[in-house]
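Here is the structure we will look at.
Complex shown without one protein chain; remaining protein chains in place.
Letters A and B mark the chains in the order given here, with residues in each chain numbered from 1 onward.
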Amino acid sequence: MNNIKTFSIGGIHPNKYKLTTSSPIIEAGLPEVVYIPVKQHIGAPAKILVQKGDRVKVGTLLADADGIVSSDVHSSVSGEVLKVEAIEGGSGYLENMITIKVEGDEYEPFIDLSKDISRDISYTAEQIIQKLREAGIVGMGGAGYPTPIKTSIPEGKKVDCLIVNGIECEPFLTADDRLMVEKAEQIVIGAKIINKALGIQNAIIAIDENKPQAIETLTKITKTYVGVNVGVCATKYPQGGEKQLIAAIAKREVPSGKLPVDVGCIVQNVGTVFAIYEAVMKNKPLYERILTVSGDACKHPANYRVRVGTPISYLIEKSGGLTEATTQVILGGPMMGNSVSNLNAPVTKLTSGILMLSDNLAGKETEMDCIRCGKCAQVCPIGLEPFLIARLMRNNQTENLREAHVLDCIECGCCAYTCPARVPLLDYCKLAKTELKKKK
Amino acid sequence: MLKISTSPHMQSPVDTHRIMLDVIIAMLPAIIAAVLFFGLNALVVMTSSVAACVFFEYLVCKFWFKTRNTTRDLSAIITGLLLAFNLPSSMPVGMIILGSFMAIVVAKMCYGGLGKNIFNPALIGRVFLFISFPVQMTQWPKPEFLKFLNTDTQTAATTLGIIKHLDASTSATAISGKLPSYYDMFMGNIGGCIGEISALALLLGFVYLLWRKVITWHIPVYYVGTVFIITGIFWLITGETRYDPLTHILSGGLLLGAIFMATDYTTSPMTIKGQILFAVFCGILTVIIRLYSAYPEGVSFAILIMNAFVPLIDKYIHGRIYGQRS
Partner (left out) sequence: MDQVILISMAVLGGIALISAIILYMASKKFSVSEDARILEIDAVLPQANCGGCGKAGCHDFAASCVSASEKEFCKLNCPVGGQSVMNKIASILGYAAVKQERTVSVLRCNGTCENAPAKIMYDGVSSCRIANHISSGLSGCPNGCLRLGDCVKACPFDALHIDKKTGIPVVDESKCTSCGACVRICPRQLFEIRPYGSNGQRVYVACRNTQKGALARKNCKAACIACGKCSKICSDISIDNNLSYIPSTIDASQYGEDLVKSCPTGAIVLTTENTNEQY
């Protein structure tokens, strides 16, 4: 069982910086106001149901899914709706948000707040998917694809394997790791729930090697659950990428432009699986998540359970405040996360971490001439040639981009991380992708 | 004030400067071996070559390119060292400076500097000197271990020079009297260019480069392996000493070329598949030149010829793309 799996093309081994592996998840508490974006998923923004002055409780539906690829948004606090309008998000662009002033902590009565673990899955597949839809569950690994759609298998397709993604290959982040240690059984039950919804009996919880505690805990628990197993993967970035994980665990490759479902796999992040457990067994909508506050310039790194909509600045204060050394605040991991300019921006369903980085780590070095070392092509987990894409973009030869398969790029950043000449290869790839999509 | 930048927000600690430094460190064993066997003469050759290369690069940056000084990336030092490695220890300093000029100004900076040249600069310098001054370039002072002030003018033939003139009719005793032992060839007690003599020193450098992940094993192993297999086949069929595969690997510039020059980033293909193809053809060309041309040694020519094919290889040879498994 314990043979270590990994993907075969490319990959890098950045420094781990897992500062918070042994810090238990703590409650972040309630901020004074929360800003809840109505678009925390891929697809159409949800339709707003509340108005200024409305009183809401934890779990109250604020906005309704608009169309199939969309998701419900619930209130994460109880209090009064102050504003329903577009305000500045993390990037400085305006986003539609519902501002709620926190008063007390009242819950909607349908939420089961008991701490005991419910093990009996008596729902049918349709009931499960309906519950996921009502709870507004989306992929919490970062993509934000609505989970009910992912779990409804299109006609004519057959899924035989559920992969629970417990691989946290981004440096610094430990939220999933801690979740697996502390809520191991709930995750296993969550996997069984998805199995039931999919009508299969096979789930593999993939964990990377550098999480011995999580591997041990889950291996013990999965012994009592038939059909759920632990798969140990090598510690390599981007092992947690959907395509890389399928290559490692199922030994299959998702063809270009296809979805995992086309090769019979479904991948769900552990955070999502835990949310699924809570949604189905405890009727709890997705209004809070686990995230890591860390970084080389962070005073007190920790793992928090945070209400969706909590301003970043609140969590930064909790972790010792913005230090002098901090030059960048990143949402997500250092490899794929976005730097934010507005610290009042809220945490969303997709925020896996808040990092305070200093110039030692995040400072960009001056770009030099490419020395043609070919390292970017060797580390690209898709097997692309980033140096070629960068050259085509520089020379404006956009017509040749398609042959370079740039649309398959997963934007993992391995190329730009590795480049010894510090060429911003990922930026060129992203630019190439937008150019191509514009042409379509 | 917060900064905004694009992902990734981390970068590998290895930059161009560090890579170049690693290559220089990997050359240290060969430098030491050169001094041990050829004395101060080797030091003079290396110092003058490195100094000339750095100086020329500095001049070009300052007066022609008018951009920032690129000598700091250390690549000129590597070119200088590699050029020196490819010269006999008795080389006059004036000629070395001329060779450095060819290497840096013509073969590197004329193409636009680091990363843009087609041919390996050090090899261009060497081949230029080789064709212009054939007499000086083929006089090999006899190696004297630990005799630093080597003033005697005794010369020794290179191993490849010896086996070039062997044929089936040479008797076995005549051969063994002329050829150095494998041990001497491995340690470096043979005639030849200052950097190529000691296989041990070069292999130490290879191990260091692999450990630091500066290069992958593909080019050196495929290159040397191809030479070994082809000469081995000839040797098995004919049994003649001039085809002896071990002698072919341990003598001449094969290891130096395979480890330090064919692996030059700029003038080798970008993908592993392309690198393998490149290395195999380098091997084939080396054997052809060694066995059938008028020259005893063919590594420099083989690598230069294959350098010319690199753009073509890069255009048509690509790695496997995820999801395209047949």
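Everything below uses one rule, namely that a contact is a pair of C-beta atoms (placed from the backbone, for glycine too) under 8 Å apart; a residue touches a chain by one contact, two chains touch by 3 or more.
Not measured: the values here are computed from a predicted model.
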Specify the shown partners of the omitted chain in the complete complex.
A, B
Residue, one of A:Thr219, A:Asn338 or A:Ser358, that touches the chain absent here:
A:Asn338
Just one of A:Gly92, A:Pro212 or A:Gly321 touches the chain that is missing; which is it?
A:Gly92
Residues of chain B in contact with the chain not shown
1-6
Omitted-chain footprint on chain A covers residues 88, 91-94, 327-328, 338-339, 341, 363-364, 367, 424, 427, 430-431, 434
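In the analysis below, only the chains that are shown with their structure count from here on.
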Using CA atom averages as chain centres, what separation in Å is found between chain A and chain B?
49
Under the stated contact criterion, what part of chain B meets chain A in this complex?
2-12, 14-16, 18-19, 73, 75, 113-116, 216, 265-266, 268-272, 275, 318-325
Can you list the residues on chain A that touch chain B in the complex?
9, 12, 14-15, 171, 243, 247, 253-256, 258, 326-330, 334-341, 343, 355, 357, 361-362, 364-365, 368-374, 377-378, 381-385, 387, 405, 408, 411, 413, 416-422, 424, 426-427, 430
